[in-house]
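Every protein chain but one is kept in place in this view of the complex.
Moving on to chain A:
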Amino acid sequence: MAAHLKKRVYEEFTKVVQQQQEEIATKKLRLTKPSKSAALHIDLCKATSPADALQYLLQFARKPVEAESVEGVVRILLEHYYKENDPSVRLKIASLLGLLSKTAGFSPDCIMDDAINILQNEKSHQVLAQLLDTLLAIGTKLPENQAIQNRLVDVACKHLTDTSHGVRNKCLQLLGNLGSLEKSVTKDGEGLAVRDVQKIIGDYFSDQDPRVRTAAIKAMLQLHERGLKLHQTIYNQACKLLSDDYEQVRSAAVQLIWVVSQLYPESIVPIPSSNEEIRLVDDAFGKICHMVSDGSWVVRVQAAKLLGSMEQVSSHFLEQTLDKKLMSDLRRKRTAHERAKELYSSGEFSSGRKWGDDAPKEEIDTGAVNLIESGACGAFVHGLEDEMYEVRIAAVEALCMLAQSSPSFAEKCLDFLVDMFNDEIEEVRLQSIHTMRKISNNITLREDQLDTVLAVLEDSSRDIREALHELLCCTNVSTKEGIHLALVELLKNLTKYPTDRDSIWKCLKFLGSRHPTLVLPLVPELLSTHPFFDTAEPDMDDPAYIAVLVLIFNAAKTCPTMPALFSDHTFRHYAYLRDSLSHLVPALRLPGRKLVSSTLSANITPHEDPSHQFLQQSLERVYSLQHLDPQGAQELLELTIRDLQRLGELQSELAGVADFSATYLRCQLLLIKALQEKLWNVAAPLYLKQSDLASAAAKQIMEETYKMEFMYSGVENKQVVIIHHMRLQAKALQLIVTARTTRGVDPLFGMCEKFLQEVDFFQRCFIADLPHLQDSFVDKLLDLMPRLMTSKPVEVVKIVQTMLRQSTFLHLPLPEQIHKASATIIEPAGESDNPLRFTSGLVVALDVDATLEHVQDPQNTVKVQVLYPDGQAQMIHPKPADFRNPGPGRHRLITQVYLSHTAWTEPCQVEVRLLLAYNSNSRLPKSPWVEGGEVSPQVETSVIEGTIPFSKSVKVYIMPKPARR
């Protein structure tokens, strides 16, 4: 009977709980709390079979538990644990205990005793392993409590002898994570129980189960990560594990060897079967090199990656990695690379391949040839030839890192990197080109190498070609033939792929300025001048001719004798190019021409730059805005905006600042116009017309402020405050206008409240910056805040109106570096007259290729918009993988856009453009506004508040045909 009553009580209790949960109010959480453990208890009691209980537990695990109720839940769980006979249920309970002890704000030391207790009586290996996992969670939660940690370590040591690999695994994991770092001497005088965690773990390197061996190595690595200095003796143990049967063991052992080699690089180790000794880091390097030809590709990738970070290795070991010691029928043979080098140094160039050109030379002493244990020998040769491209990429990366730290190695590995330009996988080719660029400071390309490099210019992949242009920008070429070759190949590239024009010009600019002396003897040939005859004047619009001129002019900058070789038209073309392509053509000191500006600009530092001064001056002029009458202020603003815009067009490096300031001033201008006296003093019937103007202004200001906030990179917090302030003013204007046009008080209530919320929001966000906003609109508004909160909407509007009209102009501090985000759509070019035909209802894929400049986080912000002639607009989110990052501040979007529409009678154009999506909340600190942690941060940021178009739209001709039946 009693039991029956109890059940009823609980039943009612749960009912209540469920109703409250249905209401779902985060603030009422407290009410549901006591029920959690109780409900669980009932559920578990009700469960008739282990399967049922398991179901309840699974359901329970889906909901979060608050910190306060964790303890109760844990008690209930433990209680059931003791009663439970089924191991699977116990396992689930144990895992739940682990999860619960991770709850933030809950201190798990109270459940540790119980956990250890149940551990001692547990028979099932799986449950044991899970319990140890729980203990690990508890231990990691309490990193300072040394006593608990020691106790846990003791428990782990006790269970290390378990027969199940799972239990041993977990024990080792626990030891690795919690084992005390210093060799602490225990206090008890028996002289026992001194635990050297390293030794204990080390003993399990020879466990019979590969999983346990792996876990032991991982635990050792964990100890290292936590800051324990590993013993050198581990090295020998780890070396033995390199020949383990199981790949995961070998892979972990390679890591361990690497760690030890970084710890004791200079230690001396003996070479087995000889009396010699070598440095440990060299020995380890040899061993890891050997693993590059392991049977498992996972190990190979691991080994190749680690090789890159072993910079302390001796240079002769390093160089062996590129030497495979070729032989043919026991006779030494030279590699193709060596032959190429020899050919080059002997001056003989065009060699038709002869039969037996690679004939082996001298005899090799059979005893001296080592085929496998030769350590580092040819490791990279193998790695770069590997079947799996993952290994090849890892090898290229490692090569890059080693070459950066050793110039002599860089010189040697060049041949191999050049060979990788012909890899079958594009990623590998790209990676090796990038690598080469990174090490290009250390190297000079031989002509035959340059030849191979340049051959890749014909690659059909734009990424590859552009990477190669970047590479050529910073390569050193040794001869004038090399320069000529490069120019010829680049021009060939230009005719084949005209879209590469800009990239090629830029490349030639650097090529010219790096090698002035090599270009000098080529000038007459390149300009096709003749000592006696005048030659025809080349076409000025020919991209190839411009390319040649870019090369020559940049070389001439540091080579004063060169202009003497120019013909008359070259000077004319110089003047033209200097104006039209000023970023590519430098200022030259030309004989017989007074180029005052160029001499001047050469001597002044950027700070004294007149254009910069001009910018400062025009902005300072605006400070005096307050003192002017509205008419004068408007004129001044208009003037300044015009000046700034012109400046931005002329000086590309100042374009960002100029545009940014001009936009701000335009906002101010709009605001002033909207607040003009006469507008507000007209009679009520005329409101409508004026308010149209004002609300349009408010809308435009809002748009402009969003542009300012999100379209520029390098905007700092102090600018953001000003921008937000301007936006707040616009919102105030909107409020006033609507208040004047709408009748009735009810809608006003909501609007006023919203506006006040905005003000409050502003205050909370920029509380630190408020002192800078003396006398501003918001400053005054905040002073009156208490009054505003209590007054009626009509009054609020009145107050706001007066304050808005009294508000002063805030000076916008100029940021250090600011760039406007811009985008150019390269593809589709929008020139095609042939419509894309497709069946209506189906989709057609349109390739979009665009370059983005100065866009922050393009993966989340850049969208593609398609506008159909019927006004329908479609926004497409490109995949993150569609963005590439070819250089700092630059991105490239290559994606496909799917178009579809119902049938049209004739082809028509759709517009494609890029949008910048923004969300003004993402800038703010999140914690106070995200309620109850229910909205995950990802959802929060991906919400698009609005978009700004930032590229010219491109028209694409399409024609959806009706489907044929």
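Basically, a contact is a pair of C-beta atoms (placed from the backbone, for glycine too) under 8 Å apart; a residue touches a chain by one contact, two chains touch by 3 or more; residues count from 1.
As a working rule, contacts and distances are computed from a predicted model.
Engineer: The chain that is not shown, which UniProt protein name from "Integrator complex subunit 11", "Nucleoporin nup85", "Trafficking protein particle complex subunit 6B" or "alpha-amylase" does it carry?
Structural biologist: Options "Integrator complex subunit 11", "Nucleoporin nup85", "Trafficking protein particle complex subunit 6B" or "alpha-amylase" narrow down to "Integrator complex subunit 11" for the missing chain.
Engineer: Pick out which of A:L58, A:I271 or A:M388 touches the chain that's been left out of the picture.
Structural biologist: Hidden-chain contact among the options goes to A:M388.
Engineer: Which one, A:T452, A:T738 or A:Q874, makes contact with the chain that was left out?
Structural biologist: Candidates A:T452, A:T738 or A:Q874; residue touching the omitted chain: A:T452.
Engineer: Among the options A:P64, A:G105, A:G227 or A:G295, which residue touches the chain absent from this view?
Structural biologist: If we include the chain that is not displayed, A:G295 is the one touching it.
Engineer: Which is it among A:S408, A:S461 or A:T902 that touches the chain not included here?
Structural biologist: A:S461
Engineer: Going by the touch rule given at the top, which residues of chain A touch the chain that is not shown?
Structural biologist: 161, 183, 185, 189, 191-192, 194, 196, 199, 231, 233, 243, 245, 273, 293, 295, 324-330, 333, 335-337, 352-355, 357-358, 366, 369-373, 378, 381, 384-389, 416, 419-420, 422, 424-425, 452, 455, 458-461, 496
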